[in-house]
Each structure stands twice: as C-alpha cells, then as structure tokens.
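Structure provided below as structure tokens; questions to follow.
== subunit A ==
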Amino acid sequence: MTILIWIIQLFFVPVISPLIIGVIKKIKAKFQNRQGSSIFQFYKDLWKLMYKDEVVSKDASWIFLYAPFIIFTVTIAVGASIPLFASFLNGPTSDLLVIVYIMAISTFFLSLAGMDTGSAFGGFGSSREMTISALAEGGLIFSLLTVALVSSSTNVFIISGINILNHSQHLLSIMLAFIGFFIILLAETTRFPFDNPSTHLELTMIHEAMILEYSGKRLALMEWASANKLIIFIALGSNLFFPLGIAQNISWLALVIGIIVFLLKILFFSTIIAILESSVAKFRFFRLPDLLITSFILNVIAIVLIN
Partner candidate 1 sequence: MFKLFFKIFKTKKNLVYLNNDEKSDIFLVGQEIKVKVKKLFKGSLAIRQIDAGSDNACEQELMALSNSFYDIERFGIHFVASPRHADMLLITGPVTRNMAKAVKDAYDATPNPKIVVAVGDDAISGGLFAGSYAVSGGVDSVLPVNYCIPGDPPTPKEIIIGLLKIINEVDIKKSEL
Partner candidate 2 sequence: MNILFLKFLFGVMFLTLVFLHLTKKNFLATVAYSIQSLVITIVLFNSFLETNNFYLLLVVFLSLVIKVIIAPIFFTNLIKKHALAFSVSTYFSTPLILIIISILTFIAYSDKFLPLTSIIPNNQALLSIALSVIFMSLFLIINRKGALSQIIGILSLENSILAFIIFAGLEQSPGLQIGVIFNMFIWIIIASVFISMIYKHFGTLNVTSMKNLKD
C-alpha cells in the first residue's frame, strides 16, 4: 500500500507540472482576451521536443551535456521528499535545509550550463540568476524556519502534519512568513516581477537565456525541470503554510481528498501567479534586490513575533 503511495508521490510532480504551466498560460491568454493554447499544450511541446534531433555547440563541455539530467533529477528528488497530499511519507531527505541546498545544486548546474557555451546571453543570464538566487536564499531559509519554529521541527512532513493554523497566536507570523515566501517563490521560479518567462528579447531574459542553447531532449528536460520547480515551490507554499486537507493516515478516502485539495490549492496559486503576470510590469533588475531584502526582513519579523 505505502509503495503505491510512494509511486504516486514520486510521479505526481513531473506529471502535474506541465498541466500547471498550461493553466497559467490559459489564464494569461484569457486576460489578453485571447483563446490561447489548450492547457495540455505543454505536454505536446515536451513530447515533440523529445523526438527532435539536437544541435550542441562545439565549445560545450560535459557539464552542458549532463546538466539537464542533474537538474531534472534534483527536481524529482525534491518532489518526492516534500508533502504533496500525504504527510506521513517521512523520509531522511525531507529536512528543510536539505531541500534548500539540493535546490541550490540545480541552480549551480543551471548557471554553469548557461555559461558553458560561451555566448554572451548565457553568461549574463547565469550572472543575474546567481545574483537573485544568492539574495533569495536568505529569505527562503528564514521563511521555512518560521514555520519550522512554530511546529518545532525542521522535517517538512512533520510541519505539514501539525495543523499550525489552529495555533491562533502565531497566525500573524505565519502570514508574514507566507508573504515573504511568496516573493521568494516568484524569484526562484523566475516568474513575473523578476523575469518574463515568455520574452523573446534576449537581453531581458534571466532563466530563458541559460537554456537558449539547448535543443531537443535536453531542452525538454530543462523546461520540464523549471515546471517541476514551480510545482515544488507551490507545494511548499501551500502545504507548509496552509496544511489543511492533507491526508494524515493511509486511507483511500483521505488520500483522494488530499489529492483533490492539493490540486485546488495549485489551481489557486497558479491563478494568483497568472493575475500577477498580467497586471504587474517586470521590475528593473536593480530594484529586485530591494524586493528580496523586504522579503527577508518580513521573515525576520515573523520569527521575532513567534514567541
């Protein structure tokens, strides 16, 4: 029984993430009064890319070739060790810091791969990506720390198990931490105020610039990994800060409810992101650090407010 649940947990993130990208694109299209592509379009893109040949630049080294696999693995590993719909699949890799630093591996290899082909866009993309992720890491660790301190354990499953919302006196600090976390979510998955995912202007890209050089299967892996990363952050955001409806025990009913509630949460988050992307303009690069520092300060205030 638990093996089945483990399999669902393992494959849940990679299967659902393209759906979310499709949903976000659909909502954005609706905002632009367009019908927009179907929500399963991203699946088709990935499928098509799998069957295309690849063009690799002659300056690239083995890092460029194996980075997509490493990054995709990291997202799968993290996806398997965070609470999605059940909070009893406790594993040793589900410690707060382990998750943050494993995600750091994916950023590390992503920016290395960006620099590897020696094109100006890749270099600048990775430089900006590293700047943002360096500043975002402080806020990320501190926002997760707030929740960890409220539920006095840094294990992500235990946090999602304890229903922290009923500790009413911590409500304010959890809210502050969530706002801080949401800013970091937008920063880490390079969504709107930080970087425009659907831009064609190479100079403004951050995330896209690094995967400009990829084609065929490797490009599919990279796109898929960034979609997984979005799901992971949404899962962390929703299940750690609002852990209602998560299956506490191994009963089919609880699991089904858990999955449905999780899908609703994901839908809710993606609508927020889509609304944000249609209403806010992309910030100038040097205004981003102020945004990240405010998120960090919010988290610090949240921690101080706990006791």
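Selection rule, in plain terms: all candidates are chains of the complex that A comes from, given by their letters.
Just so we're on the same page, a residue touches a chain if its C-beta (ideal position, glycine included) is under 8 Å from a C-beta of that chain, and two chains touch if they have at least 3 such contacts; residues count from 1.
This structure is a prediction, so every number in the text was calculated from the model and none was measured.
> Pick from 1 or 2: which one touches subunit A in this complex?
Candidate touching the shown chain: 1.
> Would you pull the subunit A residues touching candidate 1 in the complex into a rising list?
29, 31-38, 41, 43-45, 47-49, 51-55, 199-200, 202, 205, 208, 212-216, 219, 278-279
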